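One structure, pasted below without further comment.
Removed: one protein chain of the complex. Kept in place: all other protein chains.
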């Protein structure tokens, strides 16, 4: 199958001197659902940030969605990022925008019609149980609600690739299950999903590929039984 | 036993009109270990914020550590807060201070000797596996590391009451277990602990009192077998 | 960008002003303060220039006519004088008028000169006003070369002084406005920096969601231009009111000096359009500078 994510011998050393990733090589095919697990500080978020070109590798090559992130021009980054939906570990909601505006913003940048935005955003918010919070500002909602807004923003554009860095860390187990079920549903329609999680329960319930990272190295790469 | 936390018929309605808590009455005795569980948006963080006087109840009375939080003078708040160690759901680390300084700051405000601070802070950081990150700034460390810094800050003053709002949401299960084990240890020495968590696994492993909150009401209050 | 996008982005700019109220108010305060300073300096230097011009025009070149000249010849000289390029006006004082003037000037001691009435030693005189004091020496030389001219007394020293003062006023005014301008740019750009620094996280989040640089900049531009134009109007209004109060106060002043100055002050209406234009331009530049120069550094994520 066609690869949507390719890491070729990628290493990352932060300016502070921390070696976050060591010689990572990795393929994720179109349509896969990948869990990334590992202890705190292992380098999971660093890997995710690399996929978004928030960080660039110190060594090696990263290819995502057909873009070579190491050689791409700065002006092509926005177009590239629009092909991806991301849930950040620290949410990254804009505090001066309401929940609705935060989600709508991700659509506005893609140049779709206002009419479509007006229909799509409430639909997604409703899907994640946020309908009542549409007009609240991020600091006025609970941690779990904020996390779901971040998720809503990642889903709203129907991206080909969804990257989620612990999208259920602040959410109760029942809702977490529903959310992964939703992602599973989306995955079935062909969207590739990469999800970092600490919840072994979820990983066990959904039988997908699992990549384990420890101290910046891949220590586990187990395919799900669907493969 | 003596009560350290007392909620008397507390209701909270936010300015936005959200009824976050309805007629909550609650006692926590000195030396107890209490898990608070419940779905996202149930009002757990609101309850925690009330304990810290970050929010004041719309109706009812809150007594913590011998202070009546509804009638206390503004100038007594700092002294009151120093008797409590808190892990916030959103960490609340100061981004312009290093990890070390963030933890040391909580000690500086209590007026203890510099010598003691210099000994105590590295000890606590080491205990939480943060020794190597002491000189990093919060935006330069991983989510789980940030969460542990917040925990270190809560523990460093040996407070009589520790309040933790999802202190393990960003931490892998093994480390989470160790952290709750650590809190358990501290609890055995007489410290009262109130911990909000979504991880049913942890709640099951440590057999303590569990308070369940749903839609702003207490729906469950089950004593652990120690009681 | 589609029309929908542009509409959205303009709306965003307007919304941001409300969302960042504290910053908007602070920016407007700083901008108005700077514009007021510059506006006041411009008004002051234009007025000083006008008053100096008036004082300059009060200086006469004194031309003594030879005693031999009769009335007709003297008149002819007057016409010749008027024809000289740099001469703006000519006033004739006959010999007897000159004596009377002299006596008048002595005041109560005038009788001392009574003895001179019979044999008037004073010559007939032309008081000549020149257009531009800077070319006074030239003009005096031309007059001196004329027939019937006994003697030319020119206020060379006074002229040098006046030319000096006028140059100083011009130079000083320009310098003050330039310095205020430079200082204002420093202050305003620091304010813009602070305001945008405050929102660096917001900007980086937008980039991570896939916004292009111009998509992020445009609302900043709209916001800055709105704030700039509001400040321009506010500063213009305040300056107008302040100037009118000042004029009012001067017109009521008893000092003849202030009265004299008052009559030669420029009216606000005379420069209102240019000033409003300048303010609005500066205000708009505020928005452009903010969006183009200062947002840029936070876009590199």
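Residue numbering begins at 1 within each chain, and the chains themselves are lettered A, B and C in the order written.
Just so it is clear, a residue touches a chain if its C-beta (ideal position, glycine included) is under 8 Å from a C-beta of that chain, and two chains touch if they have at least 3 such contacts.
These numbers come from a predicted model, not from an experiment.
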Neighbouring shown chains of the undisplayed chain, as defined at the top: B, C
Residue, one of C:11, C:121, C:237 or C:281, that touches the chain absent here: C:121
Contacting the left-out chain in the complete assembly, out of C:148, C:194 or C:247: C:194
Selected from C:84, C:160 or C:247 as touching the chain missing from the view: C:160
Residue among B:14, B:67, B:105 or B:177 touching the omitted chain: B:105
Where the unshown chain meets chain B, residue by residue: 52, 54, 74-75, 77-82, 84, 86, 88, 92-97, 105-106, 108-111, 113-114, 153
Where the unshown chain meets chain C, residue by residue: 22-23, 25-27, 29-30, 33-34, 36-37, 40, 64, 107-109, 112-113, 115, 119, 121-123, 150-151, 153, 157, 160-161, 164-165, 167-168, 179-180, 183, 186-187, 190-191, 193-195, 197-198, 255-258
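Everything that follows uses one rule, which is that only the chains that are shown with their structure count from here on.
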Fewest hops from chain B to chain C - one hop per pair of touching chains: 2
Farthest chain (mean CA position) relative to chain A: C
Most extensive contact between chains (C-beta pair count): A-B
Gap in Å, rounded to a whole number, between the CA centres of chain C and chain A: 62
